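A protein chain is absent from this complex, but the other protein chains hold their places.
Coming up: chain A.
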Amino acid sequence: MTKKEWPLWEIFIRSQHGLAHKHVGSLHAADADMAINNARDVYTRRNEGVSLWVVRSADIVANDPNDREPLFEPAANKVYRHPTFFPMPEEVKHM
């Protein structure tokens, strides 16, 4: 008998009042449909009104932790890059 390991999938969920999909974890599934079903059972606990994204872990490209300085350092030491010097109007809720 052949036994096949299911590939790993990363799960992103937008909750009912959420603005963006958030990574919530990973799980194993044979294909995308099954990953959606499994994500429903493992992560949503049937909260109505959620949106689910599943993506094969193998399809995600992450940065090399060794590149942290060239990638992120410039932002941290140039404060003028951060638009925090003016008051935000009340009406603009989420930026």
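One rule holds in what follows: contacts are C-beta pairs under 8 Å (C-beta built on N, C-alpha and C of every residue); 3 or more make two chains touch, one makes a residue touch a chain; residues count from 1.
Heads up, the rule we're going with is that contacts and distances are computed from a predicted model.
Asker: Pick, from "Quinol:cytochrome c oxidoreductase membrane protein", "Cyclohex-1-ene-1-carbonyl-CoA dehydrogenase", "Phenylacetic acid degradation protein" or "Hydrogenase", the protein name that UniProt gives for the chain of this complex that is not shown.
Answerer: UniProt lists the chain left out of the view as "Phenylacetic acid degradation protein".
Asker: For the chain left off this view, which of A:24, A:42 or A:55 is in contact with it?
Answerer: Missing-chain contact among the listed residues: A:42.
Asker: Against the chain that's been left off, what residues of chain A make contact? List them.
Answerer: 1-2, 6, 27-30, 33-34, 37-38, 40-42, 45-46
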